[in-house]
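Dropping the structure in here first, questions after.
A single protein chain has been omitted from the complex, and every remaining protein chain is retained in its original position.
Moving on to chain A:
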Amino acid sequence: MEEKDWESSPLSEKEAVLLCYDDEEYQFGAPVPKLQFRVGSSKARWIAELGMAEVEVKRGKLWTTTGIIRTGKTFCFIEEAVYLSEIGELQLLGDEDDVVISLKDLYREIAEGKCGCCWENYEVYRYLKGLGYILGRHGVPWTTNDVVNTTPSDEDESLCAGEFSQDKDSITKLLSDMQICDARPVFDVYLPNSHFKKSSPGEPSFVACFSRDSPPSKEEIEVLQKRVASPLMFCHIVEGRASFFSFNSIDLLVLP
């Protein structure tokens, strides 16, 4: 694949078309194709203080299962923005200007875990999205009448509007951002569904949870299960490989 510096100005229409056909490795239907921006991809603008992007141009049906709606506008979280950028469906523009934010800068945002999504979370997001599952941030309604920077009532809310102190150089702050990957619920996951509606999504199939270095203890699972109505699935990622485990309390059948 031709290495292109995405930090330069957006592709002209002609360049974009040429690149599509140039890439011999591109295959239709591959989960994460090595793809350049398609002609007419969606556009969104990154809003630093929200840690989210506001969608300005929508292309394709993917928006029925991506992004949250607030006061008629669509916003997406970092993992959604990065995933769509990776697969060439979205051009993410900077706050101040129309310069496309590079994948490098986006990866760095995720690596730093500042916007409620750390790298492990993103691996799971990308993997399940690629398989057709529908994912939303746990505790964040797909659509409400509130504005996007309202303080949420649910304590699991992971919108990061206004959360960050001015002192971004402090080591403590740096580390606490990194430690967001504690035993916590992160994504609501729905089975692939072509009739999915944000206005009535129904209950998720499960909630993807992450615990830290070691498996969740029985107590941690009990505490989480009390707070979350849906089944819990714990994700473990090593070297980009995700495994999913469910821990279920049962009452073993009494046999005759």
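Rule of thumb we're sticking to: a residue touches a chain if its C-beta (ideal position, glycine included) is under 8 Å from a C-beta of that chain, and two chains touch if they have at least 3 such contacts; residues count from 1.
One rule holds in what follows: contacts and distances are computed from a predicted model.
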- Can you pick, from "tRNA intron endonuclease catalytic domain-like", "Proteasome subunit alpha type", "Exostosin-2" or "Ribosome biogenesis regulatory protein", the UniProt protein name of the chain not displayed? "tRNA intron endonuclease catalytic domain-like"
- Note on the structure: Per the whole complex, from A:Trp46, A:Phe77, A:Tyr127 or A:Phe187 the residue touching the absent chain is A:Tyr127
- Residues of chain A in contact with the chain that isn't shown? 61-62, 64-66, 127-129, 131-134, 191-194, 213-215, 218, 233, 236, 238, 243-256
